[in-house]
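The complex is shown incomplete by one protein chain, all other protein chains being positioned as in the whole.
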Amino acid sequence: MRLRRRLVPYGLLAPGAIWLALFFVVPMYFMGELALRSGTPAIGFTFDWAWSNFPDSLDGNTEQIVRSFYYSGVATVLALLIAYPLAYAIAQASPRWRLLLLFAVIAPFFTTYLIRTIAWKTILADSSPVVDVLQALALVPDDGRVLATSGAVIAGLTYNFLPFMILPIYASVERLDMRLVEAARDLYASSGQAFLRVTLPVTSPGIVAGVLLTFIPAFGDYVNAAILGGTNQAMIGNRIQSLYLFQRDYPEAAALSFLMMALILIMVVFYIRLAGTEAFMGEEHEGR
Amino acid sequence: MEAATATVGAAAGRPARAWRWLRRNALRIYAGLAMTYMLIPIVVIAVFSFGETPRDKLDFALHSFTLEYWQHAFAIEELNDALITSVKLAGLATLGSTVIGTLMALALVRHRFVGRRAANLLIILPMASPEIVIGAALLSMFVYYQVGLGFTTLLIAHIMFSISFVVVVVRSRLIGFDRSLEEAAQDLGATPLETFRYVTLPLLAPAIVAAALLAFALSIDDFVISNFNSGTTVTFPLYVFGVALRGIPVQVNAIATMLFIITTLAILLVIWQQRRAERMSAVQPDPEPAAS
Partner (left out) sequence: MRTARDTRTLVVAVLMLAVAAVIAACGSEETIGGGNKGEVQVAKAGKPTGDVTISNWPGYIDPGKNGTVAEFEHKFDVNVSHIEDINDNVQFFGKLQPQLERGQSGGRSLFVVTDWMAKQMYDLGYLQELNHGDLRTVFDSILPELEKSDSDPQRKFSIPWQGGLTGIWVDTKRAPEIRSVEDLFDSKYKGKVTMLTEMRDTVPLVLQSQGVDVAEATKEEWLAAIDRLKEAADSGQIRRFTGNEYTEDLTSGNVVAAIGWSGDASLIGREGIEWRKPADGCDLFFDQMVIPVGAPNTAAALAFMNFVYRPEVQADIAEYVNYVTPVEGVQEILTQRDPELGRNQLIFPPPELTRGCSGDPDPPGSAQDQQEVTEAFQDVITG
C-alpha cells in the first residue's frame, strides 16, 4: 500500500517525462552524433569522430553569428524600451481594465506569426506610403529602402517578440507597491531618482525574465530575416535551415546548431550571474 | 481677491497647463500609441483582404473594395487542405499534451519524490530553447533512424513542445488550490479517485481549458519546428510560407482575419467565464445572525 502511494507521482509523471526525454533530450544526442560525421550529400555521411566540424562551422559562419547577436540584441533593447512604459501604463489602470488592456496588447499576436511578418513586408514595401513618410522624415535616404535591410529585420524581430517582454515586466510591475514610490517622493526624491532607485530595482526580475525570453528566441529566429531581409541579412538560423533542408549537409548543420546552443547557454549563464548581482543590490537598496 | 489671483493664474498658465496635462497623461498617450503600433499589421491584413487584385494574389497597393475573397475564402484547395491538416494536428496535439501535462503538473505540485528537480528542469528546458534547435534536433533523430517525415512526426513534435506550457499553466492554478474541499469530500467517504473526478477536476477545469487553448494556439501557429519535421505534409503556416515567396492569394488574408476574430472571441469568452465564476464564488450565504 505504501509502495503504491510512493509510486503514484512517478506514474503521473511518467508519460510526460518519457515523451520529453524521448523527443527533446534524446534528439540532442543525435544532433551531436550527426555533427561528428563527415562526407557529402551525394555519397552519404559516415561517423568518424569529426570534431573538426565544430570549429569549421564556426569559421564559415562567423558573420551570421555576429549578425544574429547584433540583431537580437538591438531588438531586445528596443522591445524593452517599448514594453516597459506600456506595462507600467497598464499596471496603473484600474483593475477592471487591466485584464482587458493586457488582452488588447496580446490580441494582435493571435494572427499567425508568418502572416504578421508578411503584413510588415507589405507595410514596408518600397512603394508603400509608410516608406514615403519615413523618407520625408529623412529617417530613410531618398533612394533607399526599408525592406531587405537590417532595419527591417530588427523591426520585425522587435515587433514579433514584444509580448514576451511585456508580460513578464507587467507581472513584475503589478507587484510594485506604489507606496514605496510615494515614500521616496516624500523623502524629496525626484521622479527620476524614485524611478531609478525604487521602481527599477523592484521590477528588475521582470526585466531579467523578459530580456531572456526575448533574446533567446530572437537569436535563433530566421523567419524575419527570410521574409523582411535580403541576402545580406541572413542570421544563423537561416544558415542552419539552409544546411538542413536545402543543402542536406547534416554534419555541418548539426554542428552549427550545437554551437548556437552552446553560445546561448554561455550568454544565459553570464547574464543570470550579472542580473542576479544587480537584483541583489536592488533589494539591498530597498532594505535601506 | 481669490478670484483675481485665479484669473491672473489662468491667463498666464494656459500653455503651462497644457504642458502639465501632457506630462500627466504622457504615459497614457504613449500606451495608446504603442497599442496602435501593435495593431497596425492586423489592420493591414484585414484591409488587404478586401482589395481586388488582377491576379488574385496579394498586391502591395490598395485597389477597389471587394468582398470576393471573403465569399470565396475556401476556394483554394491547397489552402483548405493545409487548414484542415493544421486543425487536425492541433486538435490531436492539444489532446495529448493537455492530458500528459496535467498529469505532470499534479505530480509536481502534490508530491515530493526523488527527481523532482530534474523533472522541473526537463519542463523548463524546451520553453527556453530556441525553436530552431528543438526542430533541428528532432530532425536529426528522424534522419538518423530514417523515419518518414509527415503527420506523425509533426504530431510528436507538437505534443512535445506543448507539454511544458500546459504544465506551467495548470501548475500555477494547483499551487493556490484550496484543498479543504477535497478533504471534506474524503471525510464524507469518497475514494481518492472519486475525489479527483468530482471535486478536483471540476475546480481545475478553467486552468485545464486555458492550457488546452494555449496548446492549440501554439500548435496552429507553429512554423519553425514544423518546417523541419513535416516532410511534404503542409500545415497552414507552412502553406503561407510557401506562397509568401510566390504570391499570397488574398484568401489567406481573409482567413487570417477570420482566425484572429475567432481566437479573440474565444479568449474573451474565457475571460468572461472567469469573471462569472469569480462573481459566483463570491456569493455566499449570509452567516447565521447571532441569536439576539
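Labels A and B are assigned to the chains in the order they are written; within every chain, residues are numbered from 1.
We take it that contacts are C-beta pairs under 8 Å (C-beta built on N, C-alpha and C of every residue); 3 or more make two chains touch, one makes a residue touch a chain.
The shown structure was predicted, so the numbers you read here are calculated from the model rather than taken from an experiment.
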Which residue of A:G44, A:P95 or A:G192 touches the chain not shown here: A:G44
From B:A16, B:L33, B:L67 or B:A118, residue that would touch the chain that is not displayed: B:A118
For chain A, the residues touching the chain missing from this view: 21, 25-26, 29-30, 33-34, 37, 39-47, 60, 64, 125-127, 144-145, 147-148, 229-234, 238-239, 242, 245-250
Chain B, residues in touch with the chain not shown (by the definition above): 53-55, 57, 59-60, 77-78, 114-115, 117-118, 121, 142-146, 148-149, 231-232, 242, 245-247
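To be clear about the criterion, only the chains that are shown with their structure count from here on.
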Separation of chain A from chain B, taking each centre as the mean of its C-alpha atoms, in whole Å: 18
In the complex, chain B residues that touch chain A: 27-28, 30-31, 34-35, 37-42, 44-45, 48, 58, 60-61, 99-101, 103-104, 106-108, 110-113, 119, 122-123, 125-126, 128-134, 136-141, 143-144, 156-157, 159-160, 163-164, 167, 217, 220-221, 223-224, 227-228, 236-237, 240-241, 244, 248, 252-253, 256-257, 259-260, 263-264, 267-268, 271
Complex contact set, residues of chain A against chain B: 6, 8-10, 12-13, 15-17, 19-21, 23-28, 30-31, 33-34, 82, 85-86, 88-90, 92, 99-101, 103-105, 107-108, 110-116, 118-120, 122-123, 125, 127-128, 159, 162, 212, 216-217, 219-223, 227, 237, 240-241, 244-245, 250, 253-254, 257, 260-261, 264, 268
